[in-house]
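Notes for the one structure printed next.
Excluded from the complex is one protein chain; the other protein chains are retained at their positions.
A, B and C are the chain letters, set down in written order, and residue numbers restart from 1 in every chain.
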Amino acid sequence: MVATKKVGILGATGTVGQRFILLLADHPIFTIHALGASSRSAGKSYKDATKWKQSKPIPENVENMIVNECKSASFAECDVVFSGLDADVAGDIEMEFLKANLVVFSNAKNYRREPTVPLIVPTANSSHFDLIPHQRKIYGQDKGFLITNANCSTTGLVVPLKALQDAFGPLSHIIVHTQQAISGAGYPGVPSLDILDNVVPYISGEEEKIEWETGKILGAVNSDATGFDHLENTVVSATCTRVPVIDGHLESASIKFANQPAPSVEEIEKVLAAYTTEPQQLGCHSAPERAIIVNSLPDRPQPRLDRDLEKGQAVTVGRVRKCPVFDIKFTLLIHNTVLGAAGSSVLNAEIAVAKGLI
Amino acid sequence: MVATKKVGILGATGTVGQRFILLLADHPIFTIHALGASSRSAGKSYKDATKWKQSKPIPENVENMIVNECKSASFAECDVVFSGLDADVAGDIEMEFLKANLVVFSNAKNYRREPTVPLIVPTANSSHFDLIPHQRKIYGQDKGFLITNANCSTTGLVVPLKALQDAFGPLSHIIVHTQQAISGAGYPGVPSLDILDNVVPYISGEEEKIEWETGKILGAVNSDATGFDHLENTVVSATCTRVPVIDGHLESASIKFANQPAPSVEEIEKVLAAYTTEPQQLGCHSAPERAIIVNSLPDRPQPRLDRDLEKGQAVTVGRVRKCPVFDIKFTLLIHNTVLGAAGSSVLNAEIAVAKGLI
Amino acid sequence: MVATKKVGILGATGTVGQRFILLLADHPIFTIHALGASSRSAGKSYKDATKWKQSKPIPENVENMIVNECKSASFAECDVVFSGLDADVAGDIEMEFLKANLVVFSNAKNYRREPTVPLIVPTANSSHFDLIPHQRKIYGQDKGFLITNANCSTTGLVVPLKALQDAFGPLSHIIVHTQQAISGAGYPGVPSLDILDNVVPYISGEEEKIEWETGKILGAVNSDATGFDHLENTVVSATCTRVPVIDGHLESASIKFANQPAPSVEEIEKVLAAYTTEPQQLGCHSAPERAIIVNSLPDRPQPRLDRDLEKGQAVTVGRVRKCPVFDIKFTLLIHNTVLGAAGSSVLNAEIAVAKGLI
Partner (left out) sequence: MVATKKVGILGATGTVGQRFILLLADHPIFTIHALGASSRSAGKSYKDATKWKQSKPIPENVENMIVNECKSASFAECDVVFSGLDADVAGDIEMEFLKANLVVFSNAKNYRREPTVPLIVPTANSSHFDLIPHQRKIYGQDKGFLITNANCSTTGLVVPLKALQDAFGPLSHIIVHTQQAISGAGYPGVPSLDILDNVVPYISGEEEKIEWETGKILGAVNSDATGFDHLENTVVSATCTRVPVIDGHLESASIKFANQPAPSVEEIEKVLAAYTTEPQQLGCHSAPERAIIVNSLPDRPQPRLDRDLEKGQAVTVGRVRKCPVFDIKFTLLIHNTVLGAAGSSVLNAEIAVAKGLI
């Protein structure tokens, strides 16, 4: 590709920000141009401002970049701005960037429920980009727009659900249980005294996110592309726990289809394995070869063994079997800081470029 | 109590056997009289035969006891025999003991589905002891009998389910997800390479046990005390996983009641906290003061913090809340090697003594 | 014992404070009378002020005690004050208490190097209480005094070193390596992202503490009981690391004796096993039966299996063997929050009572 897009990263010193930097280090169309963090970090070199906790070192070209405050003026040259900001500051900052006509891809929860802001999982509902013209109109921008990606656990869940919904029609009931990695809580995040030889059966706000976001993502853009038809007849119940795993959220789901008789285990495995998505068709750089990997071994997926498949951009599904209560149950794994966070944003941005929105 | 009962322990060198020894070390009515293990261990002192993995040392009076093979002749003087044998040998050995007119409390799965063998969780269905006269008749014994206790995860689940069923009538649907401790797999058990920084979403045979055993335990003894009325209208779907926790199985359950409208969260918490069981009423030594502990903190129960409450003989329940799909959901914790295994057997034996069966 | 002493606990809501509360819950001579913490906690019930992280629940009589600020006026009725304060505030507060004629046992580092403040490991150098009359003179108190206990790792090391020094004369060189539990860093303390699947080879200030404190503890009270003869010819080199263990510091030491030929492995094991200390002779409630437990199994001590022996007040030593470079090497284990912290203070206070100093 010839043209290179300049990108900025907000919240660059945090866990999601560090993952953005790794994902963008050798990117064919994006080049890191500006870094934003809190005023405490502003003015420092990135190396001095961050507590780097990745197993790969800071890319050389980023080490000595000077960190800015998160003001749109410092990011005016950026074609794309990725936000890994915490929710307590993301609301104001991201809106200021949008109103400065900048393109923002956000990991924060603040605008996910906003009716004119798409909530996009790149391998599930990239069709929601269709709302951008309407959003630009609402906010009076000709270039800028704001896309959010979903909560990490929601992201893992909706990818196979979308494949099933496309193939077999609406899902009526979903009960899902998550076992979430500590990296999802950022740094310092989960104290070791809370999680060593332990499981914490609670993550604040997480269950509500899964139960609500699923309905927006699996819903369609309405007929005049001015909003989303939130699914009302797909009911989700989530239980979320934290486990002593570095990366990779494991989720167990039981599902009931609206249309009966429900498909067989074999039909479901076939549909999941064959699932193809728009970013793959568009040839996006970060698109996984397989959006869903079906693993037929009895004890998979496992976080440590499967999280890095497809560079963390796939969802691995295993243990597809009959559910005595609903129709089927299965286990899925998502890399929570790649597809579940920064990786979704990057792939969303690639889709937007491919669609000519940037 | 004046009279002291002599007890034997089969599978004494294994993980469950070690727990039996700790539980019986200073017991007011049971005294350890004989130890049984494989022929490889027979003839050795207990200290030399076992790889002791408990955080309390081997009781002094047990250290130098000589281990026997598991033949009834060596246990003829025992009033009670506790079996922590593995399933691959438990079947033949326990039957040989029963036919030698011995009283056997087994942790193995072999006879759980046997129509004339009670499957008893002491704080759920001690009424199932009523079948003993019939069982003795069947096997032609005047003194001996065989009781099994349930799978560790089933045990944790049925205690609150029984409380709810007693108070609010039958449960129609239960979806349960377990996060099970490594001690449940014995020693050497789970390789560390499989579980460090990982979760294994599969435990062979475990889901089937929960789904089936629940129906036997929550069912009633039939009218002429010759069998059990397995619940047919309570359907259970289980997903079982292994997590890097030493002791303590955590389970998340979603439940639908047959009778509608379902009880409120407050009514459920009240019923669980007030739940009283026969071994408590009989004043059994190992009975917990509270059979169910209701913890109202948002992030409890947790294995490391709650597993040792009531010396491991209680089930702790937390996070009782509305389920968007069913009626309610909650989280429970059971100490898998105490109430979930050896502790159930010991308490069952105390009940049998109190009922005059031994 | 008839007379009951009222005690206060400073830093009651922290990790060390929580351990003080557990150790003092059913104490025969001490009764918890007052709790102190930061102004943020003051005025709240203890239950609301603390994030309780122990596996035993908060004692009932403490749950609803109101927490005070750490001012001596609120502790005037206390016969003993235990301090689990952090170093950044301990200096001023403990001095204010001392000058208010109160008896203070401190876990903080602030006064350990003070020439007139004893640094006492109860099973190593309780003779250092002899300095109290001089200290009272210096600070103009007739009743109050200040005792510090040692750093947790130092404490584990000096117990066997004292036994060896007493038996075989001065030690010339000691190289020690520690693997320290996360509870030593308090709560929230070590982030889980730093320690899961990891070891951190650095603990700020820890190596210097071991290298210096050993010389004060193993030294004698000078002839007129006005100071301590710091050992100058015993040189210590320490390397300290943090490992994913909840409780229990493991230390490996190589030692050279000043007097040659050095004792044999057998002589050393014999001396360690026979080591008897003043609090044991005084019949102190918290004194371990064995101050040093010698474990001859090849792979012991281990934190999880041995830390709770003697209720955490012993040091377990194993792997005593020849060192190719020095004379001997061995491994030791100390429960860092019991004998390594709160347990030392409690036992020190019991010694002081037994000696008539309180």
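Simple rule for what comes next: a residue touches a chain if its C-beta (ideal position, glycine included) is under 8 Å from a C-beta of that chain, and two chains touch if they have at least 3 such contacts.
The model shown is predicted, which means the values in this text are computed figures rather than measured ones.
Counted over the whole complex, the shown chains touched by the missing one are A, B, C. Among B:V190, B:L218 or B:L305, the one in contact with the hidden chain is B:V190.
Across C:V245, C:A262 or C:V353, the residue that sits in touch with the chain not pictured is C:V245.
Between the chain not shown and the residues C:D197, C:D229 or C:E289, the one that touches is C:D197. Mapped onto chain B, contacts with the missing chain fall at residues 53, 182-183, 187-197, 244-246. On the side of chain C, the interface with the absent chain consists of residues 173-175, 177, 179, 194, 196-202, 204, 211, 235-237, 239, 241, 243-246, 250, 252, 254, 298-305, 318-319, 323-326, 329, 331, using the contact rule stated above. Considering the complete assembly, chain A touches the hidden chain via residues 53-57, 196-197, 246, 304-309.
Everything that follows uses one rule, which is that only the chains that are shown with their structure count from here on.
A simple rule picks the central chain: find each chain's mean C-alpha point, then take the one closest to the mean of all protein C-alpha atoms, which gives B.
Separating the centre of chain A from that of chain B, both taken as means of CA atoms, is a distance of 42 Å.
If each chain is reduced to the centroid of its CA atoms, chain A and chain C end up 48 Å from each other.
Centres computed as Cα averages put chain B at a distance of 41 Å from chain C. Shown for chain A are the residues in touch with two or more other chains, namely 196-197, 244-246.
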